[in-house]
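A short write-up of the structure that comes next.
Every protein chain of the complex appears in place save one, which is left out.
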Amino acid sequence: MGIELITLLIVVALLALMALGVPLGITTLTVSLATAILYFGERAGFFIVAANVGEVLHKYELIAVPFFVFMANVLERSGIAQSLFDSMAILGGRFRGSVAVQTCVVAVVLAAMSGIMGGEIVMLGLIALPQMLRLGYDRKLSIGIICAAGALATLIPPSVVLIVYGLAAQVSITKLFAASAVPGLILASLFIIYILIRVRFNPALAPIYDIPETGLPLFQRVKYLKGVVLPGLLIGAVLGVIYSGIATVTEAAAVGAVGALVVAAVRNELSWKMARDAMRQTVLTVGSIIWLVLGAVSLIGIYNRIGGGEFLRGLLTSLDIAPILVIVVMMLIVMVLGTFLEWIAIIFITVPIFAPVVVDLGFDPVWFGVLFAMNIQIYYLSPPFGPACFFLKSVAPKDIQLQEIFAAVLPFIALQAVGLFLVLFFPDLALWLPNLLD
Amino acid sequence: MKRLFARYADVMDSVSVFIGHGCSVLFFACIAVSALEVVMRYGFDSPTVWSTELAMTLCASAWVLAVGYVTQRHRHISITMIETLVSPRVWRVMRLLQMVIAAGAVLVLTMALWDPMLKVLKRTEHSGTALNSIQPTYLKILLVAGCVLYILQLAANIIRWCQRTEGEIAGGH
Partner (left out) sequence: ETFSIQTSFNAGDFSTQYLTETWLPKIKEMTDGRVEIQLTPNGSVVPARETPDAVAAGVLDGDFTSVNYFAGREPAYAIMGDLISGYDTPQQMIGFCKDGGGEAVMQKAADAVTGGEVQVVACGPYSREALPARVPIRTFEDLEGKKIRSPEGLAAAVFQAAGASPVSIPFSEVYGALEKGIVDAADASAYVNNDATGLHDVAPYPLYPGIHSMPSMQFTINKAKWDALSPEDQKALRDWWYEAMFAMAAEVDKKDQELAARDGAGEKIEVINWAQEDRDQLREIARKEWENYAQKSDLAKEALDANLSYMTEIGLFKN
């Protein structure tokens, strides 16, 4: 049987099991076990699956994942988002669309503390959305901003997506973090510019509101900075530790987790119950993630052994188009997978095949990682499987339907695509910072 | 007989939840060990030889042993969009299918992991680092333990499915 046919069978089997609602980790595991046994017989088949599955537990960098998840869970349970938002509202002053812009800024700050998507959207959904709706902001604009800006958590470092990409592509996670910072800010700026343009042409979208403190002169408003100071210190600690080369990403994540607890303690919000609940939530999240990784790693190992990786790389490199268009093709594949697959599965299935091609074509795998993470941003928002939308739905007022959320994020998906193509055609946007640090 | 099964499901649920909560402690310890390493290395200029291996072992244990808790809470990641497209009766049957497939896959995985485990039990595998701990041996045993836990909890879930005592289902099987 040719590799083309096997590839087709594998894809069909994966889709069938997924459609049946079988967990993704079990889906990939089942297909890899079946392929391994059919192809190599029981002994060799069992061995190759066992060896690859076992190796996952030896990946030191993966330890950063629970730490960053825990950090996000602690922040979510502390009132940091609320006080950030309040200080921003007062510091920012009043102009048309100010609350929407402040939401973006708060989202960026939260993103620099959180490495996972979800918690941030929940927080903003609980704090910023009611505020905007109460002030008479356009519903779709408000919803779209929260989903899009909240998703930045995995583009602006630290980011669990970049950690997993770094593991799969074998590139430096520190460099990935440095490279993704500017593109993250570019996306945030695009969102803000879009808001300002929209409200300028249609003032009804965002009425000017009144908080008494915003009328004060700037120097008096500065005292409301205190809500920003602690988060700022935490961000500085984590990113500082990473970029100064003091510690590994994993150790920085540990510092961040301890830092989050300290911040919560300083704010008088730390209790044993809070820390415990945050950790139990972490156990559930990470405990489900690990099976995705196990299954995907097992599948890619067996697929490589039967020559699949070679086959797909051959397909990609034999495309008779400019190298940059090969990258575009890869991005489109990721986008398609993003409509129905979980991001970890996407990374572990595509990156081991794509990354060598990217290098062969003469591109920087760090740059490709940033493109990948930006593509994951689109995946978060895009229907029908748009996790960011699901997260917002879980905390939004009951009368907001999922369809409305999906409609609301469409313009922001377009903005994400613009950002993606900017970095695609101007790689220096991503690469100058890591090159500077070199 | 029915009561015996129900009793098993109850006991299994509490075992999984208990172990799952225990995993939080492992993660806390893992954070502490990693943070301590930063302090030791940069505060006192004396990095430890044991922190990396210990942190990895603690984390790996929590990952693997959390599986019962995750399964008990139906938190495995799956695509459940199809639920909205089919009737509740069909979906109920599909859910059984999901659990049976999962149990089958994990059973085969356990068989695959079995020989490597026996092998390291006979001839201990060390990490080959300065600490030269038996971490590789431990991890191979740990994986089998995790798979067994997964299957036992799936059995409990299937019993609850049969007896219609599942309660609210949020995520995958």
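We just call them A and B in the order they show up, numbering each chain from 1.
FYI, a contact is a pair of C-beta atoms (placed from the backbone, for glycine too) under 8 Å apart; a residue touches a chain by one contact, two chains touch by 3 or more.
If you're wondering where the values come from, they're calculated on a predicted model, not measured in any experiment.
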Absent-chain contact - pick from A:V11, A:A44, A:L319 or A:L410: A:A44
Contact residue for the chain not shown (choose from B:D10, B:E83 or B:E125): B:E125
Where the unshown chain meets chain A, residue by residue: 40, 43-44, 47-48, 51-52, 54-55, 58, 170, 172, 174, 245-246, 248, 301, 304-305, 309, 356, 359, 438
Residues of chain B (touch criterion as defined above) contacting the omitted chain: 41, 45, 47, 49, 52, 116, 119, 123, 125-132, 136
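Note that in this section only the chains that are shown with their structure count from here on.
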Chain B contact footprint on chain A (complex, rising order): 17-27, 29-30, 33, 37, 45-47, 49-51, 53-54, 57-58, 60, 62-63, 66-67, 70, 241, 246-247, 250-251, 253-255, 257-258, 276, 279-280, 282-292, 340, 342, 384-385
List of chain B residues in touch with chain A within their complex: 20-21, 23-24, 27-28, 30-31, 34-35, 37-38, 41-42, 52, 55-56, 59-60, 62-64, 66-67, 69-70, 73, 75-83, 94-95, 97-98, 101-102, 104-106, 108-109, 111-113, 115-116, 136, 139-140, 142-143, 171-173
